[in-house]
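Just one protein chain is left out here, and the rest sit where they should.
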Amino acid sequence: MSYLTEKLLEEKVFKDPVHGYVHVSDKLIWDLIATKEFQRLRRIHQLGTTSLTFHGAEHSRFNHSLGVYEIVRQIIDVTFANEPQLEPEERMVALCAALLHDLGHGPFSHAFEKVFGTDHEEYTQAIIIGNTEVSEVLSKVGEDFPLKVASIIKKNYPNQTLVKLISSQIDADRMDYLLRDAYYTGVSYGKFDLERILRVLRPSPDGNGVIVKYSGMHAVEDYIMSRYQMYQQVYFHPVSRSGEVLLWKILERAKKLYCAGYEFQVSPSQVLPFFVNEVSLKDYIVLDDIVLMYYFSIWQEEADPILSDLCGRFLNRRLLRYLNYDPKEDAELYAELKGLLEKADIDPSYYLVVDSSSDLPYDYYLPGVGSGKEPIKLLMGNGELRELSTESPVVEAIGRERRTDIKLYYPLDFIESGRVEPVVAERMISLIHAHSLKEK
Amino acid sequence: MSYLTEKLLEEKVFKDPVHGYVHVSDKLIWDLIATKEFQRLRRIHQLGTTSLTFHGAEHSRFNHSLGVYEIVRQIIDVTFANEPQLEPEERMVALCAALLHDLGHGPFSHAFEKVFGTDHEEYTQAIIIGNTEVSEVLSKVGEDFPLKVASIIKKNYPNQTLVKLISSQIDADRMDYLLRDAYYTGVSYGKFDLERILRVLRPSPDGNGVIVKYSGMHAVEDYIMSRYQMYQQVYFHPVSRSGEVLLWKILERAKKLYCAGYEFQVSPSQVLPFFVNEVSLKDYIVLDDIVLMYYFSIWQEEADPILSDLCGRFLNRRLLRYLNYDPKEDAELYAELKGLLEKADIDPSYYLVVDSSSDLPYDYYLPGVGSGKEPIKLLMGNGELRELSTESPVVEAIGRERRTDIKLYYPLDFIESGRVEPVVAERMISLIHAHSLKEK
Amino acid sequence: MSYLTEKLLEEKVFKDPVHGYVHVSDKLIWDLIATKEFQRLRRIHQLGTTSLTFHGAEHSRFNHSLGVYEIVRQIIDVTFANEPQLEPEERMVALCAALLHDLGHGPFSHAFEKVFGTDHEEYTQAIIIGNTEVSEVLSKVGEDFPLKVASIIKKNYPNQTLVKLISSQIDADRMDYLLRDAYYTGVSYGKFDLERILRVLRPSPDGNGVIVKYSGMHAVEDYIMSRYQMYQQVYFHPVSRSGEVLLWKILERAKKLYCAGYEFQVSPSQVLPFFVNEVSLKDYIVLDDIVLMYYFSIWQEEADPILSDLCGRFLNRRLLRYLNYDPKEDAELYAELKGLLEKADIDPSYYLVVDSSSDLPYDYYLPGVGSGKEPIKLLMGNGELRELSTESPVVEAIGRERRTDIKLYYPLDFIESGRVEPVVAERMISLIHAHSLKEK
Partner (left out) sequence: MSYLTEKLLEEKVFKDPVHGYVHVSDKLIWDLIATKEFQRLRRIHQLGTTSLTFHGAEHSRFNHSLGVYEIVRQIIDVTFANEPQLEPEERMVALCAALLHDLGHGPFSHAFEKVFGTDHEEYTQAIIIGNTEVSEVLSKVGEDFPLKVASIIKKNYPNQTLVKLISSQIDADRMDYLLRDAYYTGVSYGKFDLERILRVLRPSPDGNGVIVKYSGMHAVEDYIMSRYQMYQQVYFHPVSRSGEVLLWKILERAKKLYCAGYEFQVSPSQVLPFFVNEVSLKDYIVLDDIVLMYYFSIWQEEADPILSDLCGRFLNRRLLRYLNYDPKEDAELYAELKGLLEKADIDPSYYLVVDSSSDLPYDYYLPGVGSGKEPIKLLMGNGELRELSTESPVVEAIGRERRTDIKLYYPLDFIESGRVEPVVAERMISLIHAHSLKEK
């Protein structure tokens, strides 16, 4: 028996709060889970700063990755059991890609990528094909097997149905994270009937994705609504974003200091390659939440008051406050606050920050195909395919909704702390107060 | 201490799958639960024929009524604890009305009211103020106390906030039945964050209802979405409606037979008052699911073949099949099927039935006030009130959606059974087949 | 393809609150569900009088029967997938028996069987092999197929492993009812990890039952604990048993009246065969909760004051009260109460009733084999089999526990109502009070 089809002596299971159990019977999958690159995902939180708002959400990408694998396994082995069978290799390419799809995430991806310009999808591919334990395991199937797995992530694997299973408007990735994030935060919004959706998925007849039987339309509507609610209530939560703002500014500041020749008390050796933009694959893999958090903790003692303050804020949850911000209407407010902060010797580039939810990697639903995410298609009784939002006014309304949420973050504690001259502080407080009255 | 404020020696609880526990500490509430009119609700199913589709949904109105009481109790005693306090009498009027609001439901209300023209809300009031154990208990508070409780149901109690707690777009009745029906059917759609909604409700400043703090908008959106899903997926389910159609036709047939002088083998004494439209309050209270179901079971043996067949169908779940029906486009199909059935000696008034979901007492959301159901108002940060759908495109889309679902029910088993001449049967099958091809 | 192995065009599912979905792909199973004998189970409550205590528990045996079928289906098709395969006929015999195992239950079985001496297991077999729709469907497989299915219920089917799947200390019947009854009552006690237990079950090497891999011992311990808790807290609840006592006494009284020549206002025709012990299969099948409840409701108007009172009590939940009763120590108390009731013209054979929990068809765990229920065996690492309680002190303690709970039921409301002479009433109250003080 080849390694591709080798089974474990006995099926192994992982107890999982979302799916009950994650089932592994393929030796290859078992070996991939044991690699150090996959184990590293235990040290990357799934939801960056969300636990600052929802304290329950402390789960890792390891946790989520097993879930995505389990969903794809069920789709391939159960849902598609009566479809023309996949080749063993195709099946395994999909399972591996599902398991490994988040391998390239670094710590706090959103803020990190903003400052250092890295791209987690590219790193996922690099880890799959590079000089890694993962690649070594995959190569035991065949020399070009890692490339095949990577091409799912790159979205150019010939069987596009398998690509879409892992990345489309209704993919295993989203289905798992919605359920999982809802479970860990404890909110009720993210729940939908996964079992029913799995029953109504079908490979698209054109071999180019996954479609949904019309009888499952309402289950998919419910999934889109869950998505909408999770984004509105959890992912875009302004308090978590306040944590993101701090992260972004910490990294920006540290990089700037380094480039300006600042001498750190302890050299942040694992981060240096990123400061100078000379990052090897090994450098990348070494980074995880532990390393960054460790630096944040020692940077609290750094001489630079901005870096030290920002790190203390992040670790001890002394967040910036926020107000709703309209770039057009509120330009004057911004300018005046900026001036006042400067007068108080508080650097506005770090302490007066505009953050827009549209920067976040989430969307409720995009009916158009230009989005890079395949829209959801319904298989009608007569065999016709129709895009979901043409049949569902609710989904249409959600897809139409693009109200970007923009916040302006500011350091209320500084203003109130006596660090700012009373007359300046009073003016700032009064500006902020007047602005909040204007709002609905 | 007066009866109005008398407490039980120790708080009593009912274990409840939806709310954990239902708490009773008022002697009056305890005594009302023990009345025979309230105990009768154990013999009225909450969801009529839904258990023909969702077998889990076998719960009674007793079950639901305790739940509505519990929600109102929490709103009054917890949510509104910091509001200007209600008079003890106002509080108790609301709790009693919550507990008793479904008292006037008869068996299988929807079909029953259609045939006999009764109105459960009127009967609820009649039981509250009439010669009943319930009324006797209420009168111990004061002679006019039953009238006050009834006026909540009638919607003309002076404190309109309390009226709206029990009947409005976001009332305790709906909140309980959505959660409860979701629990018993086992579907995930009906879930929303009740605890959060209870936290953001406030009495309207104009004393005319309940409003929602803006911070709770998404929780209320989620509740509206749950409603939409439950109606689409559960309440309007065409298989349950097929059961409703049988009920309606059974009652219609029995009444018609009686009025035409037909002699029943066993006189259906408890139903006779309804056949002749001379119904006393006592006659009404005697009726419950047990009595009707008993008659259905013995009517299986009646000589009239239509009555006997319909009853057998209902009890043994041999339902009529259905097709989508558009009164304008499909008039011809209807006419031809009608003709063919008549030719086969199958009475189309009982076996070819058009049923529209808009006849059902459900709506997703009605933003307008003319609807008799107060729309939901948000309390904005600046004190302004805004109707929910002006702020939420999703709710707006749901409120706009009015696609009535119309089905045509027909007896496929008769057609296929040899009871119908082959050539006629073939024609019918081919008509039905062609129609289904036309559909999406 | 033979009827035995015929599949539906598309798998059908029933939404189930306990198992998510019940899956049916065999035509035979689908046809059995559609029979009128199986549909009749919708009209038999699973838990007789339990809903008088736990209002949520209004579910039927239809509901539970689908669940037992689903568990057996999973064991056969999934758990045992790697075992030497069952013959298609063996598989189907087991699935049919699982689905049909409760077919012979009558209304309120416990009290009914006590009064009329019927046996639901015998009736289950009779319906399976008799002149019924069920038998007709089964016979389409082969003439002797109904007998084979019945022999599972009779426990003499050659493959004893399949017998034990449906009746043993860890059978699909108990596993489903514990989970289901816990769900509907809303208590947390009945939950255990069904998925894990299903993973560790194996057919016994001696072909004589089901055994459990040692690694699953704690999961099975948890199941036994759930059982213990459910019996203690739900099934033996003295308030539900108070309802049972009323049922028992109603049936006893009605039978006695009839045998004594009493003339009922309306002849209770469907119950007469039981009064005279001349019951045909058809008579039996006609009976369900509806019929009995209907008679109870009209018997409220009967001239016999005992029958009328008991029926009113049952329907309106005016239950007898209870005290702990020790047949040895409390004989005197019993005698004196009896005398006092007689003095007050209240017939103690109906109103002073001793009820013992050991009469109920439940036990926590019986390690011995003489019990008719196979004990649970663990498969040790070295291949040895050991009885569960020899390995688990907790199970041993539960299996040892045989504290029978005996209650004495009495009509407190009569005593307090003025119906009883003050001096007699006072004496009774003081006896009862003194007894309760004596207790811990």
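Letters A, B and C mark the chains in the order given here, with residues in each chain numbered from 1 onward.
By definition in this document, a residue touches a chain if its C-beta (ideal position, glycine included) is under 8 Å from a C-beta of that chain, and two chains touch if they have at least 3 such contacts.
Since this is a predicted model, take the numbers as computed values, not measurements.
K.L.:
Out of C:102, C:221 or C:387, which touches the unshown chain?
P.N.:
C:221
K.L.:
One chain isn't shown here. Among A:14, A:30 or A:262, which residue touches it?
P.N.:
That would be A:14, which touches the missing chain.
K.L.:
Since one chain isn't shown, list which residues of chain B touch it in the complete complex.
P.N.:
Touching the chain left out of view, chain B contributes residues 13, 20-21, 195, 199.
K.L.:
Considering the entire assembly, which residues of chain A contact the chain that has been omitted?
P.N.:
Looking at chain A, the ones touching the missing chain are residues 14-18, 20, 34-36, 39, 42-43, 51, 54-56, 58-60, 62-63, 66, 183-187, 286, 288, 290-291, 293-294, 297, 312, 315-318.
K.L.:
What does the interface between chain C and the hidden chain look like in terms of residue numbers?
P.N.:
Contacting residues on chain C, toward the hidden partner: 187-189, 191-193, 214, 218, 221-222, 225, 228-229, 232-233, 380-382, 384, 386, 393-394, 396-398, 400-401, 436-440.
Note that in this section only the chains that are shown with their structure count from here on.
K.L.:
Rounded to a whole Å, what is the gap between the Cα centroids of chain B and chain C?
P.N.:
The computed centroid separation for chain B versus chain C comes out at 31 Å.
K.L.:
I'd like to verify one number: the distance from the centre of chain A to the centre of chain C, where each centre is the average of its C-alpha atoms, in whole angstrom.
P.N.:
Roughly 51 Å, centre to centre.
K.L.:
With chain centres taken as the means of their Cα atoms, state the distance from chain A to chain B in Å.
P.N.:
43
K.L.:
Taking each residue of chain A in turn, which ones touch at least two of the other chains?
P.N.:
none
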